[in-house]
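I am attaching a structure below and will ask some questions about it afterwards.
With one protein chain removed, the remaining protein chains of the complex are shown where they sit.
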Amino acid sequence: MSPDRSVNRRAAAGPRRWLALAAACAALAVPTVAATRPAPARAASRTLTIATNGSVDSLSPFLAQRALPTYIHRLVYDFLTNYDAHDFHPVPAMATAWSTSADKLVWTFTIRDGMTWSDGQPVTADDVAWTYRLMMTNRDAATANGNFVANFRSVTAPDPRTVVVTLNQPQATMLALDVPVVPRHVWESHVADIGTFNNDTRFPVVGDGPFILSGYAKNQYIELTANPTYWRGRPAFDRLVFKYYKDSDAAVEALRKGEVDFVDHLTPAQYDALRTARHTTLNRSPGKSFYALAVNPGATTTSGQAFGDGNPALHDQRVRQAIMHAIDTGALVRRTLGGYGEAGGGYLPPIFTANHWRPDASAAYAYDPDRANRLLDAAGYHRGADGRRTTPDGRPLTLRLLGQTQRPADAQNATYVAEWLKAVGIEVTTRIVDQGMLGDIETAGNYDLAFDSWITNPDPDYVLSIQTCGARPATAGATFPGDDFICDPDYDALYARQIAEYDPAARAAIVRQMQQRLYADAYIDVLYYPDILEAYRSDRIAGMDRQPQPRGMYSGQDGYWSWWSAKPGKRSASPTGPAVLAGGVAALVILGVGGGLVVARRRRAAADDRE
Amino acid sequence: MARYLAAKLAGASVSLVAVALTAFFLFRVLPGDPVRALTRGRPTSAAQLAQLRHQLGVDRPLAAQFADYLLRLTHGDLGTSYQYKTSVTGLIGEHLWATVYLVGTATLLSAVLGLRSGIRSAWRHGSVGDRVRTGVAVVLWSVPSFWLGLLLIVVLAVGVGPVPGLFPTGGASTPGTHGAVAVLTDRLTHLALPCLTLVAVIYAQYALTMRASLLDEMGSDYLTTARAKGLRDDQVRRRHAVPNALLPTVTLIFVNVGFVVSGSVLVETVFSWPGLGSLFYEALSVPDLPLLEGLFVVFSAAVILMNLLADLLYPVLDPRVRTA
Partner (left out) sequence: MTAADPAPMSRGDRRRSLVRLGRAYARNRAGVAAACLLLATVGAAVAAPLFVGAADLSAVHAPGAPLRPPSARFPLGTDGYGRSMLAVTVWGARISLAVGLLATVVSVGIGALVGICAGHFRGWTETVLMRVTDWFLVLPTLVLAAALASVLPPGTATVVVAIGVTSWATTARLVRAQTLTVEARPYIERARALGGDHWHVTTRHVLPNVAPLVLAQTTLTVSGAILAESTLAFLGLGDPTAVSWGTTLQLARQVGAVSAGDWWVLLPPGLAIAGVCLAFTVCGRALEAVLNPRLAGRR
C-alpha cells in the first residue's frame, strides 16, 4: 500500500496510468451501454426527437394508465375510430363504416380491408373482437380500459370484415372507444400472464399504427420507427424518439441546443424567452384542461350517509355564488398564466366547440365584490366591527382552501383567492400539501374549498360522469371514481339522457344544459382554461398538422396527426460529427484532469528522486 | 482478528435487518392512496378501483402485508412496483448501473482531487496556494448541489456569450448511437456535467480531511527522526507522512460513498439521470410503496456495506488496529 516504492515504475507508466483512468471510466460506462437496447441501425435516418417528462407504467395496452404510454399506444396501434384533426368529430380508422340497430343496442362496424400488422399478418375483425372480449372476461386485462367495455353484452366477428357489439344499455360513446386493438396471434400466448406482461421484452412490437414501437429504456427514451405500410400513408420522419427530461428547464435548454426538436408544457416565462431563440417556432393553443375551485357540498356516500367536516355555510347557494363574484378570474389568467389562457365559464373547455357552453353576461359570475357582499349579507353572514363575517349563530366565517405542491399554480392562486375572499369578509386558511395528502383529505371529505383540475376528452361522458351521484364512494372515506361528492338528481337525469342520445347535435344540447346546471349550482367553479404552450425547431421540422384547426396543438392530440404529418426541415438528420466529438473531447479532458494532475505530480516527484 | 471481523459482520447484519423492518413501516405512514394516484384522470369504475386495490394487495390488513413483506424479503424479493407493474429488484437492477457509474466516477475523481489538494495544502500550509485551495474547497462545500447543477447547465450545456454549449443538458445517452467510439464519447459527454457537480460538492470534504490529518501526522516525532536521518522533505512526506495520514481520509471516502448514492437524488433530478435517485423521486409522489421500500433498503445497505468495507480495510491500512 505504500505508494513510494513504485514511484519510478509509475512515472515510467505515466501516460498509461492516465489511460487507465479513462479506461476505468469507460469500464464503468459499459454496463449502461449494455443495459440500453440497441436501436435498429439507420445511418442517415431522419429523427424527430420530442422531450417528455411523462412516466411509463407499462407498455401493455391492457395495463397502461399513465398519459405517456396511452398516447404512445395511439401511435402504434390503430383504434376503431379516430378524432378529426379539424374539430375532433369521430372519423374512420380501423372501422370504415358503422351502423346501429333501431333499439340502439347493436353496433355493427365494418373493418378496413387490406390492413396488415407489422409482421405481415392481416388485420381482421377477429383481432378486434378478441381484444374486446379479453377485457370483458379477464379482470387483469380490464385494468386499463375495462370501463369502455363494462356495458358490452357480447362482441362477435361474424366475418373477417365485420364486428358486432351488443350493449346492455344504449351508449353514445361507441365512436370514442379509446381502446388499442392488439394482434390476436401475438397476444394469445400472453393471456396467462396478461396482468404482469408489460409488452417490453421483444422489439419491434407488432402493431398496425403509423409508427412501430422499436425501442424503450426506462426513464430514458421510447423509440418509434415509421410504419412503411400504414394505410393512411407512411410518416415522413423515419424515427420518433420521446426523450425523457425530468426537469422542464433542461428540456428547454435541450431545444435551444437542438438536442430535441419539440417541447411542450412550457411555462409562460419559458415561452416568452424562446421568442428570440434561433430556428424556433412557437405554438400557442387553447388547452383541453380546466382549472377549478371545488366547493365541498357536504360529503356523502352513494347511500346518502354524510361524513367529513365541510363547512355547512357552503350549502347555501348564495354563499357559493358570492365566492365566485369575489374572485377575479381575469386577473388569475393575467397573473398566474401570464395571459396564456381563458377565464372560466362552462365546465367543458372552449377548445371542444361542439360541447362548450358559455354563460350569458347576465348569469355570469363577473368580478363584483359589492355583489358578493350583498349576497353574503342576504344569506345572513353579517360583518362584524373588524370587517369579518360571522355565521348566524355568531361564529367567524372561516373557510379552508386546499391546494397541492405538485401543481405550481396552486400556491400562487391560493394567495390570490385568500386575499379576495378576505376583502369580502371571509377568512381563509390555505394549505398547500403533497398530492397524496390532498387525496387523503379530499376522500375524507375534510375540506371546504380545493383547487381541482381535469384534462377533458373529445367525448365529454367521462368528465361529466365524475359529478354524478353514482361517482360518490360506497363507504365513507373510500377512494371513489368521482370528484367532489356532488349529487344533483336533475343533473343525473340529464346525464342518463345524453348517454342514450345518438344524434350528436341533440346530445350536445343536453351536455350544454348539464354545464349550465353545474355553473348555477357553483359547486365546481371553473376559474380558467390554461393554454398549451409548445415550441419546435423550425430547422428540423418544416411543418405539422394541428388539432383542432386553425388554432390547435401538436402534442397531446387525440390522434396521431402531428407526428404522422410532420415534414422534415433542412437539417433533419440526427446531430453527428464535430459537435458530439468536441463534447467528447471536452468530457475526456474534464474526467482526465484528476488523472492528469496525478501524472504531472508523479513525474515531477520521480524527477526529483532521480536527481 | 477473527473476533474483530465477526463483530463487524454481526453489527452490519443487525443494522441491515433493522433497516429492512424500518423500510416497511416508514413508508406505510406516507399519506396518499396509490390507487387514486394511478387512476386519477382516467375513466375508472368503482369495480376497477377495487380490482386494482386487490392487485396491489393494499386491501389486506397491515399485519398480513407485513408478513408478506418479510416472507418475500427472505427470498430476496422486494415485491412488485405499483407504477411500473414489474419487480422492484429488476427495476433497481436496471437503474443501479447508471448510479454506480455516476457515483463511482465522481468518487474516484473527487478522491484523487481531494487527496492531492489536501496533501499539497498540508505540506505548504499557510502558503497562498494552501489558502486558495482551502478557500475553494470550503466555498464549494457550501454551495447547494442542485443550484450548482442548474448553473452548469446554463453555462456549459447551453452556453453563455462566447462559451459554446458543449455538453448535453440531461440524460445518460443519446438513443440510437452506434459504434464503440461514438457510444463511448456519447456516454462520456453525458457523464461530464453531473459528475462535475458531484465532484465539486464532495471533493472538499476529502481535501480538508486529508489536509488536517496530514498536518497531525507532520507533528509526529518520527518525522523529525526521519529528517534527522538525512531524508529530504519530499521523501519524508511520501514515504512516511502521507501513508499514515491516508487512513482517516480513505475511511471517510468509503463511508461517504453510501451517502453519495442517496444524495445523488438531487443531481439525478437536475440532469434527468436515469439512476436510483430519479426512481426514488418518481416513487415518492404515488406513493409506490414497494419501490420506496426497496430503494430505502438499497440506499441504507450501501452505507452499511461501505462502513463494513471501511472497517475491514482498517486493519489492512493500520497495523495498530490488528492487535487492538
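To keep things simple, chains are lettered A and B as they appear, and every chain counts its residues starting from 1.
Throughout what follows, a residue touches a chain if its C-beta (ideal position, glycine included) is under 8 Å from a C-beta of that chain, and two chains touch if they have at least 3 such contacts.
What you are looking at is a predicted structure, and each value in this text was computed from that prediction instead of being measured.
With respect to the full assembly, the chain omitted from this view is in touch with A, B.
Checked against the hidden chain, the listed residues B:35, B:52, B:108 or B:153 yield one contact partner: B:153.
Among B:171, B:248 or B:263, only B:263 touches the chain left out of the display. Only one residue in the set A:269, A:520 or A:542 touches the chain that does not appear here, and it is A:269.
Chain B residues in contact with the hidden partner, per the touch definition given at the top, are 11, 14-15, 18-19, 22, 26-27, 29-31, 125, 138-139, 141-144, 146-147, 150-151, 153-154, 158, 212, 215-216, 219, 258-259, 261-263, 265-266, 269, 280-281, 284, 292, 295-296, 299-300, 303-304, 307.
Contacts to the hidden chain, counted on chain A, fall at residues 247-250, 252-253, 256, 266-270, 272-273, 331, 335, 338, 405-406, 408, 410-412, 414-416, 419-420, 430-434, 436-437.
Going forward, only the chains that are shown with their structure count from here on.
Centroid to centroid, with C-alpha atoms defining each point, chain A and chain B lie 33 Å apart.
Looking at the complex, you find that chain B touches chain A at residues 30-33, 35-49, 51-53, 55, 80, 83-86, 91, 94-95, 97-98, 100-101, 104-105, 108-109, 112-113, 116, 150, 153-154, 157-158, 165-176, 178, 182-189, 191-192, 195-196, 234-235, 238-239, 242-243, 268-272, 274, 278-279, 281-282, 285-287, 316-317. Taken in their complex, chain A has these residues touching chain B: 1-4, 7, 21, 24-26, 28-29, 31-33, 35-36, 38-39, 41, 45, 47, 55-58, 63, 65-67, 139-140, 142-144, 146-148, 150, 195-196, 198, 215, 217-221, 223, 239, 241, 243-247, 249-251, 253-254, 256-257, 259, 406, 433-437, 439-440, 443, 454-455, 462, 465, 474, 479-481, 574, 580-588, 590-591, 594-595, 597-598, 601, 605, 608-609.
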